[in-house]
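One structure coming up, written as structure tokens, with questions to follow.
The complex appears here minus one protein chain, its other protein chains still in place.
First chain written, first letter: the chains are A, B and C, and each begins at residue 1.
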Amino acid sequence: MLGPNQYGKAETRLVLVRRGAAEHELVDLNVSVALAGDLADTHLTGDNSKVLPTDTQKNTVYAFAREHGVSTVEEFGLLLARHFVSTVERARVSIDSYGWDRLGPHSFARTGAGVRTAVVSASADGEWVVSGVRDLVLLNTTDSEFHGFIRDRYTTLPETSDRILATAVDASWRHSGVTVDWDFVYDEARAALIAAFVNTYSLSLQQTLHAMGSAVLEAVPSIVEVRLSLPNRHHFLVDLAPFGLDNPGEVFLAADRPYGLIEGTVLRDDAPEAGLAWSLSSGWNG
Amino acid sequence: MLGPNQYGKAETRLVLVRRGAAEHELVDLNVSVALAGDLADTHLTGDNSKVLPTDTQKNTVYAFAREHGVSTVEEFGLLLARHFVSTVERARVSIDSYGWDRLGPHSFARTGAGVRTAVVSASADGEWVVSGVRDLVLLNTTDSEFHGFIRDRYTTLPETSDRILATAVDASWRHSGVTVDWDFVYDEARAALIAAFVNTYSLSLQQTLHAMGSAVLEAVPSIVEVRLSLPNRHHFLVDLAPFGLDNPGEVFLAADRPYGLIEGTVLRDDAPEAGLAWSLSSGWNG
Amino acid sequence: MLGPNQYGKAETRLVLVRRGAAEHELVDLNVSVALAGDLADTHLTGDNSKVLPTDTQKNTVYAFAREHGVSTVEEFGLLLARHFVSTVERARVSIDSYGWDRLGPHSFARTGAGVRTAVVSASADGEWVVSGVRDLVLLNTTDSEFHGFIRDRYTTLPETSDRILATAVDASWRHSGVTVDWDFVYDEARAALIAAFVNTYSLSLQQTLHAMGSAVLEAVPSIVEVRLSLPNRHHFLVDLAPFGLDNPGEVFLAADRPYGLIEGTVLRDDAPEAGLAWSLSSGWNG
Partner (left out) sequence: MLGPNQYGKAETRLVLVRRGAAEHELVDLNVSVALAGDLADTHLTGDNSKVLPTDTQKNTVYAFAREHGVSTVEEFGLLLARHFVSTVERARVSIDSYGWDRLGPHSFARTGAGVRTAVVSASADGEWVVSGVRDLVLLNTTDSEFHGFIRDRYTTLPETSDRILATAVDASWRHSGVTVDWDFVYDEARAALIAAFVNTYSLSLQQTLHAMGSAVLEAVPSIVEVRLSLPNRHHFLVDLAPFGLDNPGEVFLAADRPYGLIEGTVLRDDAPEAGLAWSLSSGWNG
């Protein structure tokens, strides 16, 4: 029996230059499309009469950039998703947007402070927009404790009242509708995440996660749910005693693996049903 | 409102040497743990009294390797998951197992033909095991066609009756129970996947995906569901006409991005409920 | 016969927090050490009596951070290199320094605009310092042409009078001495590189490379040589004619591979001998 399935073109790299008189603007995107619907024939017999080729999806991304421009990633995703659901049942357009700092009228330098994301899903039943940021690396040098946890036979971790807290934020927030001032709301949500990370005196990374998600909901009324995935990038205090040195919270080893991984959701009591916002098929991750 | 959440230690790298008299055996794992349950306190107030530290989870992985050994990744995952649900409500243990070829009684070379995976989930309600393989890169130089697809305004792809079909298999299969000859079944499932890829005359990668999933179900009665994610690693025939040369299916450019991505599920009509097999929290991906 | 050889500890990750009263400062380094000298015994017989363990090198990095602090990466490299040449013949300390933007008195966000580097080499014969930057991604949307090149049987590239020019700068500059205002000179050199990229009307990436190297030499009298490695990150204008659309320099495909790679050196006529600046052993890369 064929279960949930989808297909599409992943990672179409689109760079758009807007050539104004005085200066150029730069849009740098990575666009992935996924389509779902009545695709049993191609799975069972290789009959592709209901298959829109992934190559066509790629072409459509480039053509739409020329025909409609890219005002925001969310609007561009909506345009594309609406187009695809004229052909197939369900469509999802996922876009990563890379930031560039202006150096001159037509010169730019890539920034590194996180990638802006948007995931737009559409079907005959509705449209859903999730915006977000990932790879936003934040660090507090203090105001982080961790104690009072379960101790069992395998617990050796000492309690601490002062540690470095560092993470690479991967956050997504679901909007209640599709008529939104996307750039404004993105800036508000991102600022709320950062402010909550900076200002929360943290007793656990979970507490910080909850504060960050709550801050986004407080800052933007039209956001109804926030999902966060926060790796705990451990910084271990180096034992310098063998060298006759103390180490009063100064010299740390930044570890790669293993790492803690804290994931959670904060949502409004009255959040509407998520529909296809997080998945094109119920029970399917993607 | 706090929604679905989980936490754990990711990517604990464990290498186990079994020192037999005649020769050594090598087990090379990457173990990730995720726990879920009544974690509201740590999110809301930073009260960690119900939090088993991720550091303890890491210690447990190493200690269990010594106490119980690692017979198979599935059994090791079950041991760990059962241990953790004595403390928390729900636990998931995900293990990657890297293959090594024997070079001598205590010498080995890393193989590259895919990574064996296992994901074991447990709660008071049951236990679920998903096994799989990922990064298994397969290629057919012929017996692959693609035509008869939708043509719209943005379609330029020519139909083809002979192309290279290449993919990096990411496959997971759900078992009906937890009493299984894991190594035998893994070998059977993996062999079935490969044989189906090799022997399917393909009219679409979807058709090949379905054949691969069905082959696993046919080969192993105790497997009830197969999920496959198959990137289409495009190989484009290079146009050599500008140099006065033909190119009868011989010289190809292997492209990086964009790529097609085909994902699908094949399951038995009478497959039991998936429970926590694919996710520790309903509606949560992970 | 044993030829050139060296050994050391690579990628020791050191994070240093300076806890001032009002605010904290953060230093985030990746330190690699390489030592060379009379190491024939360990190669030929495994006699390690002249081997300073790489583990000790790692410990030394952490202990020196506490004992001496890190004023600049160049000074920290000099301290370490001088220490190691008290034991071995030749030493090299290579440091990557990751940038962080301040968010609060003890809060930071990782920046992405390039990694600052320093390579310090020392022996009884002298000390050499090379500073640099890598992964600094720059892009001009115009003012770049490419024409007048050789055309042979295999040339299909059209000439262009307007293209995107993008690269990830990997630049290293050699100092004439070791008494330098390192932070000031780094800022000057980096600014000169960027200004030259921005302001050069480019007829080839080689011309831009030369302008960038020359600009550093002009900006900083104590720098005597600049080495640049500039991948040409191709942005191809997408052909939208099949969709009835023009494309006046607006919609581009950002390609991954293959890429052009332009490498070159600009140095002063009277630059002193490079000594060990670029390599611990003559004829050896590293």
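Convention: contacts are C-beta pairs under 8 Å (C-beta built on N, C-alpha and C of every residue); 3 or more make two chains touch, one makes a residue touch a chain.
Quick caveat, the model's predicted, so the values are computed rather than measured.
Contact with the chain that does not appear here is found for just one residue of C:R19, C:H43 or C:R102, C:H43. In the full complex, subunit C touches the hidden chain at residues 1-13, 32, 34, 39, 42-56, 58-60, 63, 87, 145-150, 152, 154-157, 202-207, 209-210, 225, 227, 229, 231-232, 257-269, 271, 274, 278-279, 283-286. For subunit B, the residues touching the absent chain in the complete assembly are 13-19, 24, 26, 28, 59, 62-63, 65-67, 100-101, 103-104, 106-113, 136-143, 164, 194, 197-199, 235, 238, 240, 242-243, 245-256. With the whole complex as reference, residues 153-154, 156, 242-243, 256-257 of subunit A touch the missing chain.
Heads up, the rule we're going with is that only the chains that are shown with their structure count from here on.
If each chain is reduced to the centroid of its CA atoms, subunit A and subunit C end up 31 Å from each other. In whole angstrom, the spacing between the mean C-alpha positions of subunit B and subunit C is 38. Multi-chain contact residues of subunit B (touching two or more other chains): 154, 156, 257.
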